[in-house]
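Excluded from the complex is one protein chain; the other protein chains are retained at their positions.
Chain naming follows the written order as A and B, and within any one chain the residues start at number 1.
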Amino acid sequence: MSYSNLYERPGPRGILRNRVLAAAVAVVLLALAYLVYVRFDEKEQWAAAKWTPLLRADVWSTFILPGLAGTLGAAVTGVVLAGLFGLAFGTARMSEHRWIRVPAATVVEFFRSVPLLLLIFFAFFGSYAVLGVNISAFTAVVFGLTLYNGSVIAEIVRAGVLSLPRGQSEAAYAMGMRKGQVMRLVLLPQAIKAMLPALVSQFIVLLKDSALGLIVGYDELVDRGLNGIAANFSNVIPAAILIAGIFILINLSLDRLAHRLGRR
Amino acid sequence: MEALLFERDTILAAFWMTVRLTAVSALGSLVLGTLLAAMRVAPLTTLRGAANVYVTVARNTPLTLVLLFTGLGIGANLGLTLSDDLATNNFWLACIGLTAYTAAFVCEALRSGLNTVPVGQAEAARSLGLGFVKTLALITLPQAFRAVVAPLGSIMIALTKNTTIALVVGVSEASVRMREMIETYGDQVIEIFLGFAAGFVLLCLPMGLLFGWLSRRMAVSR
């Protein structure tokens, strides 16, 4: 997307002025970066002893890769369940029957309002009081991810369906389709396509949120990776930079994927 | 129930902290997010690039890590001290972290809002002789804001809930208290959870209603 319609195409003087300003901005930014570099250097954050462990194969195989597997495991399970939860409750909330619509809306609004951390705490510590069994950290994390993100997805789905032109459902009814058919053959496919960017950014939120699993001792990237490495080499900042880099890389590829899917 | 009644003051104090964190960070992230959105559409390549990198990094990093960077990076290594009082210092560090994270989402929402503003609006502004800053500030951004009230609402609700992660920089808000209470009153887990959940519902539901109402009121009909 280009936003060049927001300003006149600059003339020769304008181009020159823009270049000078751009250079000035660059200088300011570089100065800031240098300041951070120097301050970190004073605290020995760039010391080789803190960074070289991150390149070792055994550090990756013991801390980072198992952590990554944990993060992805929880995230993928969470995405599937949250997606299904979202579809189910999103459509239920648009039901014509009050007795379906109202409970669905209550559930969605409740879980949209409760912080994920609280849900995970409750699932992990409260499962014994409620179910009589202790659930694993993985289940607690997935429970939280599903309910929280599922409720958000339910709203995305609902907004997507409501945003479709009314003619779509009218035409479908006119062809003699039943309510369920209209929803799943006409409305949902279009809504999901339109909502794909929002859905993917919610999935990215979910992936990042799985990092909260560390609070109940789930072996994921922040707990296993960051804390594990830092406990051995006391290099919290370098390890955190690496782990953040891994998250950014995964999320960016998800984003790319969504764009490619969206164009089809 | 006794646990909730007994610890009423602690719980209220914890939620008051949640409210303060949310209010300060909401304000901060709206300002910073708007600034970032303006930077991302600016004619200067370096401004655009910087905003781009910032948003990409902040949006794709778990909040846990963002707060860890503010606490350890800014606090311990850059030596930024905002107050001699540790609790106040942590509060402001948490606000910085939450603002830095949320602003990226505000920026993205506003940018998609800018996409909904018809090209003719900016062209008309330019033909009146308005420059980039005025076109953006007076014509396109206000309309973009009106188009994205609902997404902004979701972002602010998410922010309210995200304040629970401030425990990473040592701020005692609701989640810390809930955890402590579960440890102390192990037999009242459900009541404690429902009590804290109710607190967040009481905070978030009115916000949702308010933003829903605002978005209907302010919607631009085209």
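Going forward, contacts are C-beta pairs under 8 Å (C-beta built on N, C-alpha and C of every residue); 3 or more make two chains touch, one makes a residue touch a chain.
Basically, contacts and distances are computed from a predicted model.
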Out of "non-specific serine/threonine protein kinase", "Glutamate transport system substrate-binding protein", "Aminomethyltransferase" or "Monosaccharide ABC transporter membrane protein, CUT2 family", flag the one the UniProt entry gives for the chain missing from this complex. "Glutamate transport system substrate-binding protein"
Among A:84, A:102, A:171 or A:249, exactly one should touch the missing chain; which is it? A:84
Looking at the whole complex, which of A:61, A:106, A:163 or A:253 touches the chain that is not displayed? A:61
Which of A:10, A:53 or A:197 touches the chain that is not shown? A:53
Considering the whole complex rather than only what is displayed, give the residues of subunit A touching the chain that is not shown. 43, 53, 56, 58-59, 61-63, 77, 80-81, 84-85, 87-88, 124-125, 128, 133-139, 142, 180-181, 183-185, 188-189, 214-217, 219, 227-228, 230-232, 234, 236-237
Name every residue on subunit B in touch with the hidden partner chain. 68, 71-72, 75-77, 79, 85-87, 90, 167-168, 170, 172, 176, 179-180, 183, 186
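We take it that only the chains that are shown with their structure count from here on.
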Subunit B contacts subunit A in the complex at 40-41, 43-47, 50, 56-57, 59-65, 68-69, 72-73, 76-79, 108, 114-115, 119, 122-123, 126, 131-132, 135-136, 140, 150, 154, 157-158, 161-162, 164-165, 174-175, 178-179, 182, 187, 189-190, 193, 196-197, 200-201, 203-205, 208
Across the complex, what residues on subunit A touch subunit B? 1, 3-8, 10, 18, 21-23, 25-26, 29, 36, 39-40, 43, 45, 109-110, 112-118, 121-122, 125-126, 129-130, 152, 155, 159, 201, 204-205, 208-209, 211-212, 214, 222, 226, 236-237, 240, 243-244, 247-248, 251-252
